[in-house]
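First the structure, in the form of structure tokens, and then the observations on it.
What you see is the complex with one protein chain gone and the rest in place.
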Amino acid sequence: MYTLTGLELKNPTLLAAGVLGTTGASLCRVAREGGAGAVVTKSIGPVPKTGHPNPSMVRLDCGFLNAMGLPNPSYPAFLQELELAKKDAGVPVIASIFGGNPGEFAEVAEGLLPEKPDAFELNVSCPHAEGYGAAVGSNPCLVEAVTAAVKDVVDVPVWVKLTPNVSDITAIGNAAEAGGADAVVAINTVKGMAIDIESGYPVLGNRSGGLSGKAVKPVAVKCVYDLYTALEIPVIGVGGVSSWEDAVEMMMAGAAAVQVGSAVYDRMDVFSEIGAGIEAFLQRKGYSDVKKIIGLAHEMV
Amino acid sequence: MYTLTGLELKNPTLLAAGVLGTTGASLCRVAREGGAGAVVTKSIGPVPKTGHPNPSMVRLDCGFLNAMGLPNPSYPAFLQELELAKKDAGVPVIASIFGGNPGEFAEVAEGLLPEKPDAFELNVSCPHAEGYGAAVGSNPCLVEAVTAAVKDVVDVPVWVKLTPNVSDITAIGNAAEAGGADAVVAINTVKGMAIDIESGYPVLGNRSGGLSGKAVKPVAVKCVYDLYTALEIPVIGVGGVSSWEDAVEMMMAGAAAVQVGSAVYDRMDVFSEIGAGIEAFLQRKGYSDVKKIIGLAHEMV
Amino acid sequence: MLPLNVMTLPLNVSIERIVEESPLVRTFFFSHSFENMEPGQFVMVWIRGVDEVPMGLSRKNSITVQKVGEATSKLFELKEGDSFGLRGPFGKGFSLPAAGEKVLVIAGGVGAAPLSPYAEAAGDAGADVQTVLGARSAGDLLFEDRFSAVGALDVSTDDGSKGTKGFVTDVLRKLDVSAFDRIAVCGPEIMMVSVFRLLQEKDVLEKAEFSLHRYFKCGIGVCGACCIDPSGLRVCKDGPVFSGVQLLGSELGKYARDASGRRVKI
Partner (left out) sequence: MLPLNVMTLPLNVSIERIVEESPLVRTFFFSHSFENMEPGQFVMVWIRGVDEVPMGLSRKNSITVQKVGEATSKLFELKEGDSFGLRGPFGKGFSLPAAGEKVLVIAGGVGAAPLSPYAEAAGDAGADVQTVLGARSAGDLLFEDRFSAVGALDVSTDDGSKGTKGFVTDVLRKLDVSAFDRIAVCGPEIMMVSVFRLLQEKDVLEKAEFSLHRYFKCGIGVCGACCIDPSGLRVCKDGPVFSGVQLLGSELGKYARDASGRRVKI
């Protein structure tokens, strides 16, 4: 058992927000069939949003580009999905939420409380939704205020998900910590774009979007490494993790646990595979505890 | 012939700074054997630097990580290399320079003037050299001052090379333009890191470095796209270009020309290959002029 | 060398021929052939500047489209020589029969699109193919020729302008469905639910496969927009073709989710 901000996880792999997290049933499937130690929901906001027009996600040679545009049915409609997830997932369920300001964040969090999410993850980092996401997350004052506002209304752990699209991610991490965050999650997608040269059209319906998958792993490792140095609270690593080796690398950079998003493209059970791989690695190398590898790279000088 | 800030190029592909640019002879080779339309030197600074310990560059599944640490012999020692390049390259030679403040930038630029570089490229964007590079390039005031300082002492075009490791690259681009830049170059490498899980050591001698190659192309395309909208001056696109299709994509995003760095790993003549590929594309699609595709994506709505 | 699959950025294809199948349905032959496609698989069709929507392959090199809204209307404005983007083929198709098997194909409306290549492939595999094809009226019947070329064809129309007056289920009730080794179904969801119930009554659900429609965003199994209850299966990746047994007790015919993820009654 792994403990993460007080939650008990059977393994340190979590489903990342926005991936297979629209319905309670699919969250349960990722937990049961996929073997995730915990699942994070799609980011839920104050009002229903259909998101950007398609194409909303494309695979690249290296990684994926997406601009979903935070589609979500709003918190009142999501309650029934959360209820199902909480009932059947058998693992902690973390509600990812977003809003345009501290008040909206607090409203959504309170609105979802009846179904008792095990934690909240504040998405202040989506790179392609006007006025939401990274618009909030690149402003330390706003991040602190948003975090504090949610902390005020909930008594479960609050994680803050950070964007790498800033000059200094540790400044934003510090703001989250100052606001009372129990953990930070790094990283959301990296701003990116692809153009169809036959037509000249940007490929994504939203023109540009966020890069995820293999391409961003080195970026995520660096962010996690820097945040581990700068913060007291745990860092949850996400970005390009698709194997146990990637997960171990992220943990050595300082991640207390990892989230996996795009890699579900290849296989649903990537979570149990990574969990087993980490265990086997710890055993082969004689580490008594996963804690021995968390942040290990900081000691190797 | 392509014209770029007044320079005449036989094709719109340039060698990127820091790649095969340490010696005059290798710059000539990239121009003659590689077919580059112009070449940019290694970034040259005020004093000799040996750079970071090895490993200073590694290949990843997607792209490359490097932390050279701006090794350079300083401008006095580089004059003989520049002389050779100017004499034999047969194409414009752009001097990439760096410093810690406007005065140092001006000093280096003036110091190289005797060998008449065709333009200067100001490296305010290296992500892994303390006090240099991105430390300057994420501060708009400093970027404007550095640009203005160099403009003051030279009368050839001055390009400013931007880092993607900022919240809003257009703010930095605007600062460069305000300082009198004749063009901006985007992007330098993206902050990144890799850890050897068998030992726990960060792989790079400098622990972290910058990501280049295929992985960063979508990031570069997005930066170029945004800069094209925000600025009047030309944008030179760099980051992950390794084929004519990549070059066309970058140009449709708004690049007046492209630079190629990491892709010399695969083949030296990537420049002439890209140049020929662009020509063939223009012909196949019936575009009368390369200008027809520069920024085309902005019109496709 | 053309790629067998286009799993990354959309491939640019041009329209080689447009066939007007009925007033609201057209077949678009395009300049690429997905040689290894499984009947029942779909492609994401990118109408640039508008939307990207899923369409079953009606042949290796064609889609057959009903005009229903923005993207399909825009597609109908395109002429031969015009182009669009294509990714795919994606998802799981219908399972092919062995030689000698008896196959029943049940197609309603534009559901005939993915079933026509299936009927042909089943015929090529040496199966004994029989089709029940339904539509609103005679003019809306799709691919009668392709289905009848590979086996017996029964037709139903809502208005009785051809074949049995009524629904495909009215034809089905007259057949001994238990005589078939495989049953492949595609059509509007209300039609599929009726067929589902009928096959369930006759206790042959385990032989049946249904091709579902849900709102697709990514189309590649990552975003979760298309998941169905209570299994959490992804229509775009685990489907669109599901066995009857997989759909037992499912949301089929009850509700679907819209683009925002809200449940909407069928």
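As written, the chain order gives the labels A, B and C, with residue 1 at the start of each chain.
Note that contacts are C-beta pairs under 8 Å (C-beta built on N, C-alpha and C of every residue); 3 or more make two chains touch, one makes a residue touch a chain.
Predicted, not measured: the structure shown is a model, and the values here were computed from it.
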The chain left out here touches which displayed chains? A, B
Residue among B:G6, B:P53, B:G90 or B:P114 that touches the chain left out of view: B:P53
Out of B:E83, B:D152, B:D196 or B:D269, the sole contact with the unshown chain comes from B:D196
Touching the absent chain in the whole complex: find that residue among B:F64, B:F98 or B:Y228. B:F64
Residue list for chain A contacting the dropped chain reads 300-301
Going by the touch rule given at the top, which residues of chain B touch the chain that is not shown? 18-30, 42, 48-51, 53-61, 64, 66, 68, 71-74, 77-78, 80-81, 84, 194, 196, 198-199, 201, 203, 205, 261-262, 264-265
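The working rule: only the chains that are shown with their structure count from here on.
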Going by C-alpha centroids, which chain is farthest from chain C? Tell me that one. B
Roughly how many whole angstrom separate the Cα centroids of chain A and chain C? 36
Can you compute the centre-to-centre distance for chain B and chain C, using the mean CA position of each chain? Integer Å is fine. 51
Round to the nearest whole Å and give the separation of the Cα centres of chain A and chain B. 33
Sequence positions of chain B contacting 2 or more other chains: 300
Hey, what residues on chain C touch two or more of the other chains? 48-49
